[in-house]
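With one protein chain withheld, the remaining protein chains of the complex are depicted in position.
Read from first to last, the chains carry the letters A and B; within each, the first residue is number 1.
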Amino acid sequence: MQIRLEHLTKRFPNRNKKIKEDVIAVNDFDLTLPDGKLIGLLGPSGCGKSTALNLICGLLEPSSGRIFFDDDDVTSIPAERRGVGLVFQSYALYPHLTVERNIRYPLENLKGDKKLTKEQMKEKVLQAAKLVQIDELLERKPNELSGGQQQRVAIARALVKTPRVLLLDEPLSNLDARLRLQTREEIRRIQKETGITTIFVTHDQDEAMSISDTIIVMNAGVIQQVDKPQDVYDNPVNLFVAKFLGTPAINVFDGKVEDGVLYIGKDAVLKLSGIGNRPVKVGIRPEGFNPEENGPFVCDLDRVEVMCRDISVVSRHEGSETDIIRSIITSEHAKKMKGEKVRFSLKPEKVHIFDKETGERLYFETV
Amino acid sequence: MAVQKQNDYETKAERIKAKVGRIFVYFGLFLWALIVLFPFYWMLLSSVKSYAAYNGEFTPKFFTLSPTMQNYLDAFTSVPLGRYLLNTFIFTVLTTGLMLIVIIFAAFAFARLDFKGKDIVFTLFLSLMMIPNELVVITNFVTITNAGLRNTFAGLILPSVTSVFYIYLLRENFAQVPDDIYYAAKVDGTSDFRYLFKMLIPICRPTLVTIIILKVIECWNSYVWPRLITDDQNYFLVSNGIQEIRENGFGRENVPAMMAAVVIISLPLIVLFLIFRKKIMAGVARGGTKG
Partner (left out) sequence: MKKNNLKAWLYLIPAFIFLGVFMVYPLIDVLVYSFEEGYNFASQTSFGTGAYNYRYVLRDPYFLQALKNTFILVAITVPVSTGLALLISLGLNSIEKLRDLFQTVYFLPYVTNTLAVGLVFMILFKKTAYTDGLVNLLIKLFGGEAVDFITGPYWAKMFVLCFYTVWIVLPFKILIFTSALASVNKVYYSAARVDGTSKFRMFRTITLPMISPMIFYLVITGFIGAFKAYSDSVALFGVDLNAAGMNTIVGYVYDMLYGDSGGYPSYAAAAAIILFIIVLTITCINLLVSRKHVYY
């Protein structure tokens, strides 16, 4: 099912009562989410992504704008009749009910012609339990389950009534690191098997990058970029997106463009066309540095860190926004790392230039 | 080595000291247990002595070789003890039941629903907790009398079907249930009303049990209000019944029969207590105050 948001906006009164201005948690969302895909809603904490999720599932009413599921306008339909499945960050399993009763609960609430017989319910519960591989645990109470198991029950409960859309709010944040990797594959598998349009909210870029078909990056209530994961990484539309995605993080420098040459500090690092003379922000991905004996970009070498396959060079430069620059190089270059200075040439496709004030991407061609 | 030895010596002295201390502790605890239990033993004992035997003992005996059940028969036949028990049972069940309905709805509104003026209403509400019953009982007496409800169950029950304290207790418990559970139930298709019955009440059952226990004890032992509002024996509760028996039941000084009545009256709560000992004690400790 396709979800269409039209100018969706949610304002809250400011918690600090002295400030009259509302907080805008979701600002003018206008997009269409493709049918049957796994969509990651990514952003730093407090950016309004959970609010967006709650608007879609109907727990919050938008201040303005509309929500469509396919062609149905569901904006004013309350959560209990919207037919969505939601998995909470805390799982919110009903503590007094067994796993089976938990999963069956949404079915018991169906009314009218959707009402199911006992046998049908049993069948559906078992089906959902098998899908998430907890059919052995049906008689247990939630407090007798591990975090991972609780998570699966929550997903089964959300799936059992075959929702039009499945929403997951930070589904992995309460799991330990190993389980997190496993579970995200699981979510991917379940989504592919059921084909239900799924939106999951996360602040963890790895999570979003690894399993989503599409990523929505948002910040401060505003959508920054909607794209395939690799495209968002390779082609960030602004400085925020560039900084938010990628580990190690992108290196940001103050620079300027003068007569077709990009300067960082005194170093003329790149020749380019398409940007006029102006001060800019320069973002360089860690893998964008090539150590080269006569490279134009001269940094003070701090140390070399070896982490498994990667060799990470830590250096300093006066133009850098942060104290250190981190670059990742291949091992054959490692022996060149001697002395006090290190010189790099830059891979142009890993260099992104942004407006110094607005952070908007400035596109260029290499010469 | 020397140090080692000294330590040994010290622990030995300490051990003796601790042992003596423990004997004292046990002795004291035992003494108080005796003081607590003795009245119960005495009422049981006296209740199975015959009238003649009891009054013949200038120095009461601590046991009896010829127990009789006659006093228990008398307790049910010569005074309407069965009636008192039935009244108290009806009173307790109806009061507790009605109260549960009233407080569950109120607690739910305060805990989960959002409405204009909620904070101020709740504050006013809490301030009512400071009002002692003695202050309002006068007007209530007049109200019930004027309404012609003296010597009726309605008159007995109505003034005690709300408790600000229990509403408060329950509201706190309802509010502890995470919001996510509420939202999850919403997404799963639950109305507010259904959420209250399917989720909140089962989840908060321990608190409800506590409240029921406290209220049942309170009802079973209530004396003052029933005394004010009933003078017809047909509506006496056990407390008033026992007072009536004492003043003019059984003829003069039939202590064994009185004791039989006392045993019968005390038994239901004691049996209940022995069955639900852990729950009741935990409940009272949580519930805080008596009355």
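Everything below uses one rule, namely that contacts are C-beta pairs under 8 Å (C-beta built on N, C-alpha and C of every residue); 3 or more make two chains touch, one makes a residue touch a chain.
These numbers come from a predicted model, not from an experiment.
K.L.:
For the chain left off this view, which of B:Ala33, B:Met69, B:Val93 or B:Ala175 is in contact with it?
P.N.:
The single option touching the absent chain is B:Ala33.
K.L.:
In the complete assembly, which of B:Val25, B:Leu86, B:Ala154 or B:Ala175 touches the absent chain?
P.N.:
Reading the full complex, the residue touching the unseen chain is B:Val25.
K.L.:
When the complex is taken as a whole, what residues of chain B touch the one chain not shown?
P.N.:
Residues touching the hidden chain, for chain B, are 22, 25-26, 28-29, 32-33, 35-37, 39-40, 42-43, 46, 55, 57-60, 101-103, 105-106, 108-110, 113-116, 118, 121, 125, 128, 131-132, 134-143, 158-159, 161-162, 164, 167, 192, 217, 220-221, 223-224, 227-228, 238-239, 242-243, 246-247, 253, 255, 258-259, 261-262, 265-266, 269-270, 272-274, 277, 280-281, 284-285, 289-291.
Simple rule for what comes next: only the chains that are shown with their structure count from here on.
K.L.:
Rounded to a whole Å, what is the gap between the Cα centroids of chain A and chain B?
P.N.:
57
K.L.:
Sort out for me which residues of chain A touch chain B in the complex.
P.N.:
Touching chain B: residues 57-59, 78-82, 84-86, 88-97, 105-106, 109-110, 157-158, 161 of chain A.
K.L.:
Report the residues of chain B in contact with chain A in the complex, numbered from low to high.
P.N.:
The touching residues are 178, 180-181, 183-191, 194, 198-199, 202-203, 205.
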